[in-house]
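Below, a portion of the complex is reproduced, with chain positions unchanged.
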Amino acid sequence: MHKTETIHARGNPRTITRADLDHYASKLKNWGRWGEDDEIGTLNFVTPDMVVRAAQLVRTGQRFSLGLPYDQKGPQTGGFGRLNPIHLMRRSGVDGAAGLRDEAGLRGADDWIIMPMQSSTHWDALSHIFFDNHMYNGYPITDVSSDGARRCGIEKTKDKFIGRGVLLDVARALGVDELEPGFPITNDLLDDVADRQGVAVGRGDFLMVRTGMMESRLQAGTWGDYAGGDAPGLAFETAEWLHAKEVAAVAVDTFGCEVRPNNSPGFFQPWHWIVIPIMGLTMGENFFLKDLADSCAADGRYDFLFTAPALIVTGSVSGPINPIAIK
Amino acid sequence: MHKTETIHARGNPRTITRADLDHYASKLKNWGRWGEDDEIGTLNFVTPDMVVRAAQLVRTGQRFSLGLPYDQKGPQTGGFGRLNPIHLMRRSGVDGAAGLRDEAGLRGADDWIIMPMQSSTHWDALSHIFFDNHMYNGYPITDVSSDGARRCGIEKTKDKFIGRGVLLDVARALGVDELEPGFPITNDLLDDVADRQGVAVGRGDFLMVRTGMMESRLQAGTWGDYAGGDAPGLAFETAEWLHAKEVAAVAVDTFGCEVRPNNSPGFFQPWHWIVIPIMGLTMGENFFLKDLADSCAADGRYDFLFTAPALIVTGSVSGPINPIAIK
């Protein structure tokens, strides 16, 4: 990654403090913007006409799954209590081969899954992260208890994750396979990449940002410290950029979207503090962007129809997905 | 349901025997049709140009979720070893309120789900049902073991569930809120409903058939014997109709798509025997069709863009989904 020095010069070396969190919390707060009872935040930006226009982006019929498999080969290592999905059979074909299903008149197979909702490609629901004692729209933090999320559960978004998708392929724009851990993607860089790609990011868009990190780890055959370790990603300041652009949601091909470490002693993932509870902006993590990015680079089209409806798990603070881009 | 007598006259009172299964198995078999290594069957009918045309059906930007919530209020009662989804928290807001996350520098919530893959709205993967000792395309039944499905796992379909959706609202066409349990939807009836609706079902379509059963049970506030009991649904003979139409997949607002009982002593769900392992046709179960059906009745348009990508669970014989119709 020969351009690193130049790139780092773009970064934000300033230490992020509680005052910065409070400043952004004040400046970027969307509480009440869509009513006192709103539970979906920036997904409100998406209007029916945007969906119609997004569908018109479908020209070749190419479909790309942006999901990582849900299985034991996933990136989790136990941090945050997250493990990789556990898949167990309840009935199987070999039962049938042994004649054990014939009395029932049908040879079939059934299975179970046991998993953290955050184990692979997923949306963070707005109930996933809190700012002090509140979640998005001012709901009290105690609305998320052992009973699940009374407010801002993922089920509230069930028909919302459809619209125009835009990919900003930062790694490719910078001529590298992957951005290095700790590399901050700044506002200027996002603008630059959009310019180079000839695409504009705007209101109601589902923005995907590619760092190349996931592909690198998949290629290496080992996740290393992917789960919660240092990573390239969105700089703290991009909260402001995303707020200005009025995107509907943002997703990255890393574990946590934002750059790590984020130069914020005492605060883990300061960007999370702002984006989810203050702005009500849904973020997607562990997106697999390789195939889509290759296609975009090939045809020069970086926008597409995007659908990523989360499984409707009542009261969940997260939503497992198999996101699809359609060109 | 005053039209019942007439309706039943359309039904097929003939007993379905092993000879019928063998006859259909011979007549409708798609093994090898898409190559010896194929694992997705009739999803192959969908071509990129169909996707492009399907996207052009989006005119108003209305979006409908066809998914039932994944929670303890679901229809499962233990049959087939299926229970309703179990949702447990690993971190919560009240932990944060108690100050237990501040050392970590972030107040967040995480959760788990434990569930049968077939517990709510889902696709049956082609590895879900067997005909004697084989699954679709002639793969041995022993390819589905305690290790999961080596062949025809749901992960093979990850970018395939996108295309033109068509709704046949049988209950509405017959002027009833719901078809009664045991009511068989025949080939003629499917044709009639399509005619009345002014829509044609064809190659590569994702067909949804509405019986009204789910809505009736939701309205009643009790599932009764919805899970595996008697139900209206597709008659055995519709396997032939679906084969002729070359649909990509079929989904119903019931537990098992086909009529129950299906007049087949000794064989449970004879239509399943044919549709999945012989034809390689994916079926969707427990679809929530009310809102979509109301819209279709209102605007007279029964086709739309349909996306229902299953969660990519490696080796799974089923795929939980939140299907979306976009008009």
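Think of it as A and B in the order they're written, each chain with its own count starting at 1.
The criterion applied here is as follows: a residue touches a chain if its C-beta (ideal position, glycine included) is under 8 Å from a C-beta of that chain, and two chains touch if they have at least 3 such contacts.
Being a predicted model, the structure only gives us computed values, none of them experimental.
Every protein chain here is a copy of the same sequence, 2 of them drawn, and the whole complex in this file adds up to 4 copies.
The criterion applied here is as follows: only the chains that are shown with their structure count from here on.
Each chain gets one centre point, the mean of its Cα atoms, and the points for subunit A and subunit B are 28 Å apart. Residues 47-52, 55-56, 58-65, 67-71, 73, 80-82, 85, 87-94, 96-97, 104-118, 120-121, 127-133, 135, 140-146, 148-149, 155, 158-160, 162, 264, 266-269, 272-273, 305, 307, 309-318, 320-324, 326 of subunit B are the ones touching subunit A in the complex.
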